[in-house]
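With one protein chain held back, the other chains of the complex are shown just where they sit.
Then we have chain A:
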Amino acid sequence: MSNPLYNKHIISISDLSRSELELIVSTAKTLKKTPHPDLLKNRVIASCFFEASTRTRLSFETAVHRLGGSIIGFPDSGNTSLGKKGETLADSVKVISSYCDAFFMRHNQEGAARLASEFSSVPVINGGDGSNQHPTQTLLDLFSIYETQGTLDKLQVAFVGDLKYGRTVHSLTQALSLFDCEFHFISPSALSMPDYIIDDLNAKGCKFTLHDTLDGVIDNLDILYMTRVQKERFDETEYQHLKSSFILSAKMLEGVKDNFKVLHPLPRVDEITTDVDHTPYAYYFQQAENGVYARQALLALVLTNEYGDE
């Protein structure tokens, strides 16, 4: 039986069903436990970063190498026909897809991956399109939550920081809303969750609360998902005031539950003090490592039928 993701494009988290998300998470778990170094032997994967990236590109490329595949591609668009000669993305994609078995891409414009999927002859995996979607970040977040909690269902999850512009928190909220989680959104009012996410949660009957400080919320949580409050969005005085309300330090974790974990998509600046790193609750570096397994899982499912019956 073919798995439902075989030969499919992975463009937006909203395209994936609950059972497909569970399949990806369980495949990541399997591949983390049991490496499969020949799964993509003789397959060529294109790594097309029209916009530069560190973690996403390196973990994608590591995932391909760990599965025995070969990589072609570029780390930024500076030396491509698209960047230098004005070729359309549509034409670039038609050509690149004729060379490879799948490609993953990042682009600075919203909708680029969707457009690419309409011109590609092979599956496209979105590694981030402008401020829109970054589905593989959400998949590694889900895998990290599952790994630490043993379930994705009915968890108490808080998001902290820039909830207005952070695409990772939007996508993860949308994904976890399929699992009956309860949400707590903690942000300055100027950076609160956008209306379309709130409307979506209301339409699904999901429970959520809104806060302007971390105080009083932490002790009942299973997952605390921290993000950076971007300095450039505020004047210096306002930023210094806000910063103090949204910084996590080790002493704030004294009453948390045993299963509690702190996640962060990284890079971190100063919103998590380094003393948190030494507590049993810090999981953001393992979360970054899980990017390799989540991306291996996607490549395995999109390019083969090996994991379809699991």
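In the analysis below, a residue touches a chain if its C-beta (ideal position, glycine included) is under 8 Å from a C-beta of that chain, and two chains touch if they have at least 3 such contacts; residues count from 1.
FYI, contacts and distances are computed from a predicted model.
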| item | value |
| --- | --- |
| Name under which UniProt lists the unshown chain, selected from "TRAP-type C4-dicarboxylate transport system permease small subunit", "Aspartate carbamoyltransferase regulatory chain", "NADH-quinone oxidoreductase subunit L" or "Putative, Na(+) H(+) antiporter subunit B" | "Aspartate carbamoyltransferase regulatory chain" |
| Hidden partner chain, touching residue among A:Ser77, A:Asn132, A:Thr227 or A:Asn290 | A:Asn132 |
| Contact residue for the chain not shown (choose from A:Ile10, A:Ile24, A:Leu40 or A:Leu89) | A:Leu89 |
| Listed residues A:Leu21, A:Ala63, A:Ile96 or A:Ala112, member touching the removed chain | A:Ala112 |
| Those residues of chain A which, in the complete complex, touch the missing chain | 12, 14, 88-90, 107-112, 114-115, 118, 129-133, 196, 199 |
